[in-house]
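A single protein chain has been omitted; all remaining protein chains appear in their positions.
Labels run A, B and C following the written order; every chain starts at residue 1.
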Amino acid sequence: MAAERPLVESLAGDAEIAAHFSAAAELSAMLHFEAALALAQGALGIVPAGAAGTIAEAAAGLSADIAAIGLGMARDGVPIPALVAELRAACGQDAAAFVHRGATSQDVVDSGLMLRLKRVLSLIDGRVAALLDILRAIEADQAGTPLMAQTRMQAALPFTVADKLTTWRLPLESHRVRFRALATGLPIQLGGPIGDGASFGRDYPALRADLARRLDLRDAPPWHSDRTPILDVAHALALLTGSLAKVGQDVALMAQTRVHAVELAGGGGSSAMAHKRNPIGAEVLVSLGRLNAGLLGTLSQSMIHENERSGAAWTLEWLVLPQMAEAAGSACQLATALLSGARFAPPGGSSQ
Amino acid sequence: MAAERPLVESLAGDAEIAAHFSAAAELSAMLHFEAALALAQGALGIVPAGAAGTIAEAAAGLSADIAAIGLGMARDGVPIPALVAELRAACGQDAAAFVHRGATSQDVVDSGLMLRLKRVLSLIDGRVAALLDILRAIEADQAGTPLMAQTRMQAALPFTVADKLTTWRLPLESHRVRFRALATGLPIQLGGPIGDGASFGRDYPALRADLARRLDLRDAPPWHSDRTPILDVAHALALLTGSLAKVGQDVALMAQTRVHAVELAGGGGSSAMAHKRNPIGAEVLVSLGRLNAGLLGTLSQSMIHENERSGAAWTLEWLVLPQMAEAAGSACQLATALLSGARFAPPGGSSQ
Amino acid sequence: MAAERPLVESLAGDAEIAAHFSAAAELSAMLHFEAALALAQGALGIVPAGAAGTIAEAAAGLSADIAAIGLGMARDGVPIPALVAELRAACGQDAAAFVHRGATSQDVVDSGLMLRLKRVLSLIDGRVAALLDILRAIEADQAGTPLMAQTRMQAALPFTVADKLTTWRLPLESHRVRFRALATGLPIQLGGPIGDGASFGRDYPALRADLARRLDLRDAPPWHSDRTPILDVAHALALLTGSLAKVGQDVALMAQTRVHAVELAGGGGSSAMAHKRNPIGAEVLVSLGRLNAGLLGTLSQSMIHENERSGAAWTLEWLVLPQMAEAAGSACQLATALLSGARFAPPGGSSQ
Partner (left out) sequence: MAAERPLVESLAGDAEIAAHFSAAAELSAMLHFEAALALAQGALGIVPAGAAGTIAEAAAGLSADIAAIGLGMARDGVPIPALVAELRAACGQDAAAFVHRGATSQDVVDSGLMLRLKRVLSLIDGRVAALLDILRAIEADQAGTPLMAQTRMQAALPFTVADKLTTWRLPLESHRVRFRALATGLPIQLGGPIGDGASFGRDYPALRADLARRLDLRDAPPWHSDRTPILDVAHALALLTGSLAKVGQDVALMAQTRVHAVELAGGGGSSAMAHKRNPIGAEVLVSLGRLNAGLLGTLSQSMIHENERSGAAWTLEWLVLPQMAEAAGSACQLATALLSGARFAPPGGSSQ
């Protein structure tokens, strides 16, 4: 918890996810792209092999001047002109001219994002897997324990812990399928200044395919003005956060004093009422679900990406997508902690 | 244009899509479900074959009392108790007891919605196909015509009409793939009062599979409290409307007086400035895109579906999804009309 | 309940509010504006007194051809060119030239909306007043009845029905103050084609003041590209719907089977579980609150109103604001019905 960050981060933040959206991670992914581009162009003979190697080595070793990049970002709206200048300086005069050859900022920024999203999706998928293990452990222990199903906020009919867990488990399993499909299909962005590939010359198709292979991204035509890939990721994040918020809402309802259908470990203390054990994690899951639902709608406005590149729509993505990923990651952690310490239909409780 | 409806419907509404969300269409789909359920239960011997036939016939012939159903809806929050009462009365005493056997309102409402969405998705897919034909016709005619690409609201580099059309066409083609996959995979809802299938007895799996087959829906476990199928449809609708809004925004920018990179047929008249030809269709595409982006975020709140059935979250879906479908349908029509009358780089215009 | 409208309207719609957003009401308000404009111009000598009288009389008597207006709307993006043509025809040749003198569509559409919003705000304010009467009646009857306060979904400390009602009453009272201030301050829109008033000549300030007086609107400079007045109304509607959704959420939580801190009259029936009494009205209040919250965010996008008139942003308002008003009106009716039949801390219930 840093003094200059808001306290709510210690409750609802996720430093591990956030790290993938840090300037350091952004620049690292961008440099990885520039290196791979040079190597791919070297392999095709578009760039001298020596220069390609020099660029790749310089990119791998570059410790970017983050303050300078920040100034460049503020001036240019993208960090690439400043970053390319640093990379060129690091390459020496002979190779400098071959840095970023044919590419535009969007190629680097969007492909760099895809490289990071790949890790983020994998990270979140692993967390959902861990959460599913916990659900299975609860089921192994309490499957047949009776609970009262609730419809429209009223007691309906008796069912079991296994039935309840099934309603939590199935959507998470289907989200995992989605996350893995997305991670496998994240597309490279390579189109040059106006997204038609012309700046890369006649080898463009081969270059794009080879670069995609090197970056372990899907070869795909430019999507510079079609932001569907961004929205697909955001949709998946909102679905996951929504499903976990549903779990949180269920738990908060089941943990109500008079209902007492679940007992939670820990529970938040109150500054005024010593007897209280508040279902903090359950509540924050709901907050994160509502946040990501709303952010999805906000991000969707960026589909209206005017012309061949919209700074307005693009910047909006940068402001919204990272917090959606962080909220989804945090929700996984909160749900895992919440359910790890949950016991259904506790003694002295009610099945209703 | 009915006097009791808002004028904006004549500009941005879509009566053909709206018809699939009318009380008449809702009731028709619900009765179709009740008929198929009875027949499937008859085939499995859960319901006497004669009664099943009687129910199916009565459902096919029933002209529901819409005023009475509306009153029932206002009282019960769902139309099913009132509708089932009418259907039972129409069946006669012997078959009445077998109507709606084991089912709950959500089975009928959600499955009925899926039946209608299937048609809506197909309708919209057909419209996108027609729009793609127009794009191809323009390309056949003007592929090589030069235009000026615009990035970040500034002239960038020259490209061609074909390049511009590619950026409009590719997302629409990918949305068509999505729409068809969705239409094929729309799931049946059958779970009974608390979504565990118990009310249908031990034949539940066979019944669900057979009913899905009869309704031409995908056999799937109950999703009563996991609204991913609804959100997937909404996401697809928002993507489409977003892509068409991007086309509208592009056209409005290209049609600007000083830019004049496209000439539109018609154009809206002004009550004050006789010289003006306003790009109405292009603007309304943007409005519909922003509307559906926002509605997607609003609808996403309904993922937080508390317990085994949330009236609050479910009703929110009914208030939002139909207008998203109507907006998407209307956007297809507007885009088709807009581009049918468009000519790029008109004489006397500018390539910039 | 009309067969061509969705069933959900019988649950969550409000025909009385919707009527103020019908084509008939829109045209009536627009004609009222055109009449008042002519009379104000007549009084200032800008238009011959005889022509002004003729126009006012024709406007009052005109039964617009709604189908034709709808076609005009679809063509021009606004109904005014078609409506003005009808009004001119009705006036006869001499007066025709003085119809809509100096005005632009936006003057008529926006001022016409303000005239209707005035009635809508007053209607809703009256409904909130009626709801407050019910709260006071409950308080007179049950003020001291003990209840258990709930914080963070846990029993906190005992308080009374009066304490609970206070938390519902205070926001409604403050919203009433807001609604009345808004109704009093709704601004006239009069600016001519580009919003600078030049088309009305040197008498523009006097004309605007006189016209505002005739329309009982606030004299104000043109707000053609500053949509704050629209957003202020939307904000008030969302606040009201939010406060009523909070009441609905509270009632649904208090009406839970095990909590039973309130007993509701009626209650929705279930098609599958005869014992259930579902708190339908409470749930729909929550749906409407979530709807209006989301719609407020969507409508806020229309603040980004490009240049001197944005068809895209303006049309978005027409698609969103009416449903926000209808949701607010409906929420008032639902809350009134819900609380009229509510009894707190019923015998056999729990104070928790």
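One rule holds for everything that comes next: a contact is a pair of C-beta atoms (placed from the backbone, for glycine too) under 8 Å apart; a residue touches a chain by one contact, two chains touch by 3 or more.
All of these numbers come straight from a predicted model, not from anything done at the bench.
In the complete complex, the residue from A:Gly53, A:Gly77 or A:Pro346 that touches the missing chain is A:Gly77.
Within the set B:Ala155, B:Val177 or B:Ala265, the residue that contacts the chain not displayed is B:Ala155.
Across A:Pro193, A:Pro221, A:Gly242 or A:Gly329, the single residue that touches the chain missing here is A:Pro193. For chain A, the residues touching the absent chain in the complete assembly are 1-8, 10-12, 18-19, 21-24, 26-27, 66-67, 69-71, 73-81, 84, 100, 103-105, 108, 192-193, 199, 248-249, 252, 266, 268-273, 278-280, 283-284, 286-288, 290-291, 293-295, 297-299, 301-302, 310-313, 315-316, 318-320, 322, 327. Listed by residue number, the positions of chain B touching the unshown chain are 148, 150-157, 252-253, 255-259, 268, 270, 273, 276-280, 282-283, 294, 297-298, 301, 350, 352. Listed by residue number, the positions of chain C touching the unshown chain are 77, 149-153, 156-157, 159, 163, 166-167, 170-171, 174-175, 193-196, 198, 221, 223-228, 231, 235, 238-239, 242-243, 245-246, 249-250, 253, 286, 289-290, 292-298, 300-301, 303-311.
Throughout what follows, only the chains that are shown with their structure count from here on.
Separating the centre of chain A from that of chain B, both taken as means of CA atoms, is a distance of 29 Å. If each chain is reduced to the centroid of its CA atoms, chain A and chain C end up 39 Å from each other.
Counting only residues that touch two or more partner chains, chain A has 150-153, 156-157, 253, 294, 297-298, 301.
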